[in-house]
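Note that one protein chain of the assembly has been removed; the remaining protein chains are unaltered in position.
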Amino acid sequence: MSTAVRRRVSPRQAQALVSVLLWAMMATTVLVLAFIIVFVLQRGLPHVTWEFLSQPPRASGREGGVWPIIVGTLAVTLFAVAIATPLGLGTAIYLTEFTRENRFTRMVRFGADSLAGVPSIIFGLFGFVFFVITLGFGWSILAGGLTLAFMVLPTVIRTSEEAIKAVPAGYREVALTLGATKWQSIVKVVLPSALPGIVTGVILGMGRSISETAAVIFTAGSSLSQVVPTSLFDGTRTLSVHFYQLAREGISAEKAYASAAVLVLSILVINVSAYTLMNRFIRRYR
Amino acid sequence: MNAPAKLEIRNLSVRYEDAPPVVRSVSLAIPRNFIYAFIGPAGSGKTSILRTINLLSIEVDRAKVEGEVRLDGVDLLTGKIDRARIRRKVPMVFATPQPLPRSIYENLVFGPRLAGVKQRARLDELVEKSLTAAQLWGEVKDRLHQSAFTLSGGQQQRLCIARAIALEPEVILLDEPCSGLDPISTLKIEEAMESLKERYTWLIVTNNTKQAARVSERTAFFLMGELVEDEPTERLFTAPRDSRTADYIEGRFG
Partner (left out) sequence: MLLAFSSITILALITLFIFREGAPLMARVGLGNFFSTEWRPGEGLFGISLMIVGSTVVTFGALVLGVPFGLACAIVLAEMAPDRARTLLKPVIEILAGIPSVVYGFIGIVVLLPWIRSNLGGPGASALAASLILGIMVLPTIIGISIDALQAVPNSYREASLAMGATRWQTIRRVVLPAARSGLVAAIILGMGRAVGETMAVIMVAGNSVQMPRSPLDPVRTLTANIALEMGYAAGDHQAALFATGIVLFAIIMALNTVANLARGRRVKRATAPAAGAEDLQAARDDAPQGESPPGAPGVTGTQRP
């Protein structure tokens, strides 16, 4: 072993050098993120006026606001969550409470993990051919919401599973020995304790839905309407789709920044609330 | 002992997965209103028997069970048993105190509510009676709505006993209830058992032979899944019939 070369830089110095380098790279990453957020908010927030939020768009979005778009986005997101939550929670309950680890559970988990890796454009294609065409929903909140629900499902399953597993096993046994049936022990003891974790997963799912573009463009449509959507079968443009159109067509820099600011703010709010919820959850179990 | 046994176990065998049985063909009878102790080294099967009596071993541990466990003559191991109802009659207190993440009051009324008790007055009454019986009432009566986690270990365990009492049960199972507790808490629990002997039948699994000697009227000694000896406590501890019992009691192994 050549000790000669190695003694040029002592291990202690190498340690310090590498430390600095690594921390610098970390700092760069954080700065990039900070830059993105600050950039968007700085240029967009001034244009997020009450008018912007409450008025319908005019002149292809060059003027006016995004009110119908906000309603449409909320509709699609809430619908997606309304479908994904029971489905995902049910799967998680079944996996943790009613089965042991075996080939079947591994298969289900493989399904969920794979689904999590499927890119959004594929979901868009699928949603288009399945919901819009085959099931005949047309470009609609229904089609968009269902597609997003499928996209968000793995997230809900995973976080719900972890939340349920985190509930101490003793609680279940105690409930049973006090005269609860299996279902009662789940509903009255396990789920209430797991609730913060489950809700966190749902909130994160909402965040994902709001940011989605490729999957909704082909399912909920991209038509820009003046009126608020009134039925599940109405098509709608979501905020991210609207933003995309504004940016790509160069329609209006102001409105684009404003839309971006609203998007980024929503993500921040969602992530922060999910995080504080998780912390309260963890603190409860010390 | 001419009265019929409260709990009768006949040829009970318990095994997990494909392992050899942890309980081998055990038979014994537990009279009503007795305090009965199971002693023996770790792995002797005493906890498995306990958990089979309230059907936890079958439901939670996936144990395979043969034989009979009869409560007042009714075999609990047949298929058509309402497990929840049985467990209300035969609740269990675990080795580590396990309060539910709720207030003291809510911990106590959890079971009765499931059993259908709804009136506030009745629930309050149950709470006071069971806490008094568990020798805890004085210490917590002014803070019933605080979280159960604010209690000390010994208090939590007494809470768990009160929880069992609140169900108005028939047999109370205790699985090494004092293993983590200080001597004062242990004493309080033993006093509670003694004072409640008339109302319930107590079955206590313990690693502490001195405790068994103090508290129980009859003791069964288990070794490697077999029932070695089953005698009135005083006789077991002073003149055991089996040499293995004598060895265990005198600490030659454990």
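As written, the chain order gives the labels A and B, with residue 1 at the start of each chain.
By our rule, contacts are C-beta pairs under 8 Å (C-beta built on N, C-alpha and C of every residue); 3 or more make two chains touch, one makes a residue touch a chain.
Predicted, not measured: the structure shown is a model, and the values here were computed from it.
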Partner chains on view for the chain not depicted: A
Selected from A:Leu115, A:Val187 or A:Val228 as touching the chain missing from the view: A:Leu115
Candidate in contact with the missing chain, chosen from A:Ala75, A:Leu95 or A:Ile141: A:Leu95
Interface with the undisplayed chain - residues on subunit A: 1, 6, 10-12, 14-16, 18-19, 21-23, 25-26, 28-30, 32-33, 36-37, 39-40, 87, 90-91, 94-95, 99, 104, 107-108, 110-115, 117-126, 128-130, 134, 150, 153-154, 157, 207-208, 210-214, 217-218, 222, 240, 243-244, 247-248, 256, 260, 263-264, 267-268, 270-272, 275
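Everything that follows uses one rule, which is that only the chains that are shown with their structure count from here on.
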Complex interface listing, subunit A residues touching subunit B: 100, 170-182, 184, 188-189, 193, 284
Complex contacts: residues of subunit B adjacent to subunit A: 54, 56, 59-60, 62, 83-85, 87-88, 91-92, 94, 96, 98, 100-101, 110-111, 114-115, 163-164, 167
